[in-house]
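In what follows, a single structure is set out as structure tokens and then discussed.
Missing here is one protein chain; the remaining ones are kept as they sit in the complex.
Here is chain A:
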């Protein structure tokens, strides 16, 4: 089972250049990655993400995400409803996908307009992000997608919001052979090996000069993106 590590490398306001070039240089010099952006088998990443927040207490988030390399549909996710958990503010609550809407002007855009105009009492828009300069590359068992996040509107018109990096580790077939308990043990071993491999891959890039980097590793790629893109509370 593939494991995904996601990183958000913030763009410090005091720095003129984006972390993107620094990360790309490290990828090419450290791992000699091969660029797949021109290949038809791998799609360079692009995304459109809206973060909304409930104005009431306890606060919740609503995220509307279009991430075509992982889902052809628009993904709508929220943190759990207060009625289903102790009513305390928990900004770290994991977002859960609650519905999927076919992409397109008549569907997902209509839905977004509906939320913004007719559910405005329940949800307030906090941030709109898009991705530019998306690239995809491969090195051994790793597929790397990355691009620069830009804020749309809200006074920060097209302001750089750092770089998002997705590293997917595709498990060696040896990890999934066997059955029953053996298979579960192998899967657990595979997860551990995958997490270690992903962490080692990122450490090898030596990105220590960039502060505030967030990391999410797991088998749920969409869930990881939803967490990493929540740049505001």
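Assume a residue touches a chain if its C-beta (ideal position, glycine included) is under 8 Å from a C-beta of that chain, and two chains touch if they have at least 3 such contacts; residues count from 1.
In this text, contacts and distances are computed from a predicted model.
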Omitted chain (choose from "GTP-binding protein", "Mediator of RNA polymerase II transcription subunit 18", "Large ribosomal subunit protein mL46" or "Trafficking protein particle complex subunit") - UniProt protein name: "Mediator of RNA polymerase II transcription subunit 18"
Per the touch definition above, residue among A:43, A:124 or A:199 touching the missing chain: A:124
Omitted-chain contact residue, chosen from A:4, A:18 or A:78: A:78
Which residue of A:15, A:39, A:56 or A:192 touches the chain not shown here: A:56
Selected from A:21, A:107 or A:192 as touching the chain missing from the view: A:107
Touching residues on chain A - with respect to the absent chain: 53-58, 60, 62, 73, 76-78, 81-84, 87, 96, 98-102, 107-108, 110-111, 113-115, 118-124
